[in-house]
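Handing you a structure now.
Every protein chain except one is present and positioned as in the full complex.
Right after this comes chain A.
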Amino acid sequence: MSRPEDTLPPDLFYNDAESRKYTTSSRIQKIQSDMTHRALSLLHLTRPSMILDVGCGSGLSGEILSASDAEGTPGGPHVWVGFDISASMLGIALEKEVEGDLFLADAGQGVPFRAGTFDAAISISAVQWLCNAESSEESPAGRLSRFFNGLYASLRRGGRAVCQFYPKNDEQKRMVSSAAVRAGFGAGLLEDDPATKSAKTYLVLTVGGGELEGDITGVVRGMEGIDVMDSRRRAKDRKRGDERKGSRAWILRKKEQMERKGKVVKANSKYTGRKRRVIF
């Protein structure tokens, strides 16, 4: 898969030609609209809301946000504000006369809105661009933390944000989600079609509030076809159960761990980790 963010900064990569290509390609339009609908279903909006679109580009997802409830946008029509770093993309959005307000801004420089402005935020295929820094004065971690801090402040309590992005590797996934957690969000990753070419990663962020249960596990409850893998709970369970070093449970876990790493591991049997009698 080609990664445009490795070649050029976003404001230069999305020049007039590339922006037009991006916006007129029916394939990209279809993918973008599917992802926007997926993100909207994760946001659970029930009434017309104020939404921030980070990296709105030419307004492909904005058009869906402005659509009414009857046209398939839950809780719509919403009022949205979008920003993007590429002037060419915004130029195309102007030509299309999208309804939202547009800004030319860099998400890595923060979110210039006062506290509690938005009910929700959505970002489609944009956050991976923040993992690159173009000058020595800034770092990817710094840009991510400024973005998530600003986003956290500008969302109202009980608000949600869904950021779909294309992580380069697991390390980048971890970097993005830990930056969000450090900003104060309840964060979780939802992966559609994992380990396929069309894998999509959604970072689901929640801002406190009683309307939902804490974090992503509350968000996806009741949705079909989703397996929850909660690494926190596993760690907690282990602490609670009395799994001593050298016990059968411990050995089985270690063997499983080694197997996952690709090491050759002897098969488990009834003798695995069994205690020898004293008499022996």
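Assorted remarks:
As a convention for this text, a contact is a pair of C-beta atoms (placed from the backbone, for glycine too) under 8 Å apart; a residue touches a chain by one contact, two chains touch by 3 or more; residues count from 1.
Note that contacts and distances are computed from a predicted model.
Matching "Trm112p-domain-containing protein", "Vacuolar protein sorting-associated protein 21", "EKC/KEOPS complex subunit GON7" or "Dynactin subunit 4" against the UniProt entry of the left-out chain gives the name "Trm112p-domain-containing protein".
Residue in contact with the omitted chain (choice from A:Gln109, A:Ser139, A:Gln257 or A:Thr272): A:Gln109.
Within the set A:Met50, A:Ala67, A:Ala141 or A:Ile226, the residue that contacts the chain not displayed is A:Met50. Here the missing chain is touched by one residue of A:Asp34, A:Asp101 or A:Glu259, and it is A:Asp101. Annotation: of A:Asn15, A:Thr117 or A:Ser247, A:Thr117 touches the absent chain (contact as defined above).
Listed here are the chain A residues that touch the chain not shown: 47-50, 77-79, 81, 83, 85, 90, 94, 99, 101-106, 109-110, 112-114, 116-117, 119, 135, 137-138, 156.
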